[in-house]
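The structure that follows is given in the form of structure tokens.
A protein chain is absent from this complex, but the other protein chains hold their places.
Going by the order they are written in, the chains are A, B and C; count residues from 1 in each one.
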């Protein structure tokens, strides 16, 4: 089948939705060129009014997108680095997230906040975060984190068509990851986890780049144990049922995410597993996540962020 | 013993530290009068240079405090409502939290971010939040949440003397709560949970106002069951040992907090209990927290935030 | 546009009905009927009515929080009854009683407002961007206070609105105080309108107590915006008759706010002075003024009745309101 990179898949989804619906536009800093290629080539086709380069002003970028969304547009606001969403904290977490509820369901905010997340490039604590937990914690925001080009494209199309604010994080280490992407139109519904590998001995719930670490570990362990790898794909809505079903079968679970451990998504998922499958658990749910430190740059980045061997070790530990 | 309100206890701690160390100053909007009384009366004694009223500019308030802290001062930045910390999101969560680490331990940031949190006044989703999880999730920030006037004073003095950024949330419903506060100087070390009520059948971990809901429930249940109520008092550093010890004794646990359930502190605490006391648990750890909704104002606030009967019901449920 | 008789009367009615509703909310605060807090708008009705009375239904407006936007809302064609019902927490409130003080009426271009001061800037920027994209000569009006003007969001939104020549009118209700802070301790200059020059944007100062003066200045700014010539900043000098919010002290920092300030402004009360002018100019007679007063008293009372009789808010609808379908 036709192969695309993950960034290319996002780019194609944007292009198709821009074509399909004139209310869709992209806005952000230097997106006409596209810092990571995610928006490259679009301005040539759709012009600068729909692929809008902005000054360096995150509250204005967020506000322009949120406000326009209230008026019937479907903006995709590109924040470059996920870390920068903190700069528009009020706009994203208090305005976009709450506006619909706060105004008695009378005003919709169909905006997508697009940003690259994660480490691997040694860029230090302000260019390497995976702020997933903060988004999942905030009522009113949906959250997409794709792990493959196929998912990236299908989920982006769904995000743009959703009538609510959607945060879409894609991992820097996966920019160039290539995979099958059909030429034909398709979308992927939110709230449906994808079993990336079937197994019977242990359930590994992994997000974004961690899905690939989990699959590598599963492969390494294949003679010793049968590992099931589940990718939630969207953290809100969250498909706990598929996970619980799997845990009832395996009796063991590991949850892997790159965001900081404390009050991260791993604790939430582990708690939900305990609440819904306690009697099936042969061992406590194990969590693998980033250390409780800012993300060091340079050679020490790997000391802070979860590494493939950490995922492998965690799976082996719960299997004991 | 001498009685003080919780707000009065905070006020007295500020006054004593302002007296003790000339490097301490308070800064924020309308703090000379003190929106909640927390800083009232201080300017008369210490003057406007140490009790600084600012324009309505949260990034400047945070920046002025953080920057001055780097130069050897010990500012207490008053954000009025905890919700407003989002407006200085970058400054608090990326600057204050990471600066010391990011600069090779060469620069300290001894600042206290003071803010009132929580519901009960029907003020709606932008004046009622308990943003505890976001703070606890952020490496580099310490987090204090007192439940009594005694704790409020002792923890504030420790917070001001700490050489790191400390977020200090006090609950609106507890402003007027009175309790014993000795005249003599005392401080309360961070990271020491306080067993507010001893019990043997179930462990209830509760934070802020929820401590009082838990104590009420324990009293109601006293003929049926012996309920132990533990107040962590600081969420970072977090005293998991006291909690685990209790759970090993009781075999059952309920975690209660007013912040939103998903990716909240309850999931983190429940996960840590599972990880460290799995074999002692007779039932899954139960969580009580705010619904996954913005906090409604008006009559419906109680439908979103945890109520006393919710805490009671949860304890009864784990006891079954 | 020169104002016809009915236009002048409309301005008068919008101010007067707004004040009557403001008084109802204040009364409701005292009795506990109003559930949250209230920031009375008395003293700036002239600015609000002058700004919003002649906008089109499809023009967007971000109402300033004084009076929780009541005069702006009424002038834009919104419902006073729903405003009251929301404050009473009732199901027939403007936001289904979910909030206690917010307004929303998209059919009148009222897309809502936030509880955090300074959100007016990014939100209005987005509405102005949409207005420009729509190409139907709509305008977006962003109303805020002198204190709000200290928020950094102003700089980003002013810059982009000027850079992109968006059809926006920025309106500052400069009542000289932000909660307990006098403007002299919040901004080093006399006129907030001076900020406009930094963005190549016209900045105009107007007497906010004079509804006609405001209407004229805003009208020009609106026409400029509709013509595609970009944003304007209008600063209206007003005062705040009452305390910051009901029950809060009337102070500058810790001292009493000098009563002379308010007294001086009250002599030029926007409603009374305009009534005088209407009589002088023989637009209305004393008798007309009286009957309008009686009529609007009835209107407000009727709104209050209907709001009070509203049902309790629907918890299941509230739970279903997290997301749009």
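The definition used in the following text is that a residue touches a chain if its C-beta (ideal position, glycine included) is under 8 Å from a C-beta of that chain, and two chains touch if they have at least 3 such contacts.
Everything numeric here is computed off the predicted structure, so don't read it as measured data.
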Of C:117, C:139, C:172 or C:186, the residue that touches the missing chain is C:186
Contacting the left-out chain in the complete assembly, out of C:7, C:194, C:223 or C:288
C:194
In the complete complex, which positions of chain C touch the hidden chain?
150-156, 159, 162-163, 185-189, 194-195, 197-200
Name, in rising order, the residues on chain B that touch the hidden chain in the full complex.
25, 49, 54-55, 57-60, 62-73, 88, 90-91, 94-95, 99-110, 139-140, 142, 163-164
Residue positions on chain A contacting the omitted chain are 29-30, 32-33, 35, 43-44, 48, 53-60, 83-84, 87, 121-127, 291-294, 296-300, 303
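Throughout what follows, only the chains that are shown with their structure count from here on.
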How is the touch graph of the chains shaped: line, ring, star, complete or other?
complete
Most remote chain, CA-based centroid, reference being chain B:
C
Distance from the CA centroid of chain B to that of chain C, rounded to the nearest Å?
36
How many angstrom between the C-alpha centroids of chain C and chain A?
40
Multi-chain contact residues (two or more partners), chain A:
88, 90, 94, 101-102, 139-140
Indicate the residues of chain C shared as contacts by at least two other chains.
93, 98-99, 102, 114, 116, 152, 321-322
